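Data block below; observations after.
== subunit A ==
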Amino acid sequence: ADMRIGLVVKAQGIGFFEAAYKGAQEASAEIEDNIEIIYTGPVTPTAEGQIEIINSLISQKVDAIVVSANDPDALVPILKRAQQRGIKVVSFDSGVATAGRQIHLNPSSNELIGRMNIELAATSLEAAKSEKGDIAILSASPTATNQNIWIGEMEKALPEFPQLTLVATVYGDDLADKSYRETQGLVKTYPNLKVIVAPTTVGILAAAQAITDMKKTGEVFVTGLGLPSELAGHVESGAVNSFAIWNPIDLGYAATHIAYNLIQDTASETEVEMGRMGVAQLDAEGNAAMSSPFVYDISNVAEFAKIF
Partner candidate 1 sequence: MSEVTPIFSLLNISKHFPGVKALDKVQLDLYPGEVTALVGENGAGKSTLVKVMTGIYQPTEGELYLDGKPVNIATPEDAHHNGITAIHQETVLFDELSVMENIFAGHYLQLPSGRLDWKQMEQETIRILSEIEAPLAPKKLLKELSIGQRHMVAIARALSFDARVVILDEPTAALSHREIEEFYAIVYRLQKKGCAILFISHKFDEIYSIADRFTVFRDGCYIGEGKIAEVEEKELVSMMVGRSIDTAFPKTEVDIGDCIIEVKDFCHPTEFDAINFKLHQGEILGFYGLVGAGRTEVMQSLFGVSNNASGQIIVNNKELAIKSPSDAIKAGIVYVPEERQAQGTVLEFPIYQNISLPQLDKLNPKGFLNTATEYSLADKYAKRLKVKAPNWNEKVENLSGGNQQKVVIGKWLATEPKIIILDEPTKGIDIGSKAAVHEFMSELTEQGLAVIMVSSELPEIMGMADRIIVMREGLMVNEFERAQFSAEQLVSAATGMTGELQ
Partner candidate 2 sequence: MKQLLKNREAQLALVILSLLAMIGAIIPDFLAISNLLGVYTDTSILIILALGQMLVIITRCIDLSIAANVALTGMVVATINSLYPDFPVPVIILIGAGFGTLLGMLNGWLVWKMKIPSIVVTLGTMAIFRGAVFLISKGAWINAHQMSATFLEIPRYVFLGLPILGWCSVIVIAAMYYFTRHRQLGRKIYAAGNSPTAAYYIGVDVGKKQFIAFTISGLLAGIASYLWISRYAVAYVDIANGFEMLVIASCVIGGVSIAGGTGTVIGCVLGALFLGIINNALPVIGISPFWQMAISGSVIILAVIANSRSERKVGRIILRKAVQNAS
């Protein structure tokens, strides 16, 4: 049968989502039914922009919507309407509140991501040859769901790492210039700052650039979640010691499979099949986790930079 799935991302042009789109296409090619993927997203990462797009997808009577939300709550009413019109809704990466979707696919468990970021910070601290040091978090916009959850998880994991002191959380709004300036501010304000954790691909890049420009490489390290292709240079220059990311291609791929299964009504209350990514377990609220993030450093970044 012919099917159409709308893939709504936070904003156009972000490398991470472009890769996820690749994964979605891979899935659609693999599935026997003819699936058309409509890849779309607003230009600026706003909820209002996504709502307009979802509105038009509803009008086009797509079969499923796969969305990474700019705001977990603001999208709920419109996605509820989509569901009322018989459209399946899956959120991935950055989730929508339970009422707005059937399944949310976390790239990994949030707890794991939070902990991993702190572990990365600890590794970077070693690289800075310090016993103890301050760390700061550079987030995306204050409304980004996943960011806030991960920051919460990081704070939970922190007590296990007494050598790290969290001194500040700042917001770069996923804008390169704002993130850059915030990084400068952090470095100037906290002389003992050793690590900046940026669990956002835009933020980590801008922060690494700012550290390089301030000639602080080797003193302050940037880590967090980023794409190998974008960070390869900074790993080589030493602004970034190591960082992590899950494979966005896999993420898009898995989300598409989940959407397909929902359309086919082949997902149960407790588990859903994700093609080559195996079977995901669903918790009571419909959350699924894909796999654990993968850590990149000087030893492997060049190799993966060619892929995503």
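Quick note on selection: all candidates are chains of the complex that A comes from, given by their letters.
By our rule, contacts are C-beta pairs under 8 Å (C-beta built on N, C-alpha and C of every residue); 3 or more make two chains touch, one makes a residue touch a chain; residues count from 1.
Quick caveat: nothing in here was measured; it's all calculated off a predicted structure.
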Selected partner (touches subunit A in the complex), from 1 or 2: 2
Contact set on subunit A toward candidate 2 in their complex: 11-15, 18, 43-44, 142, 170-171, 175-177, 180-182, 184-186, 188-189, 205-206, 209, 213, 229-234, 305
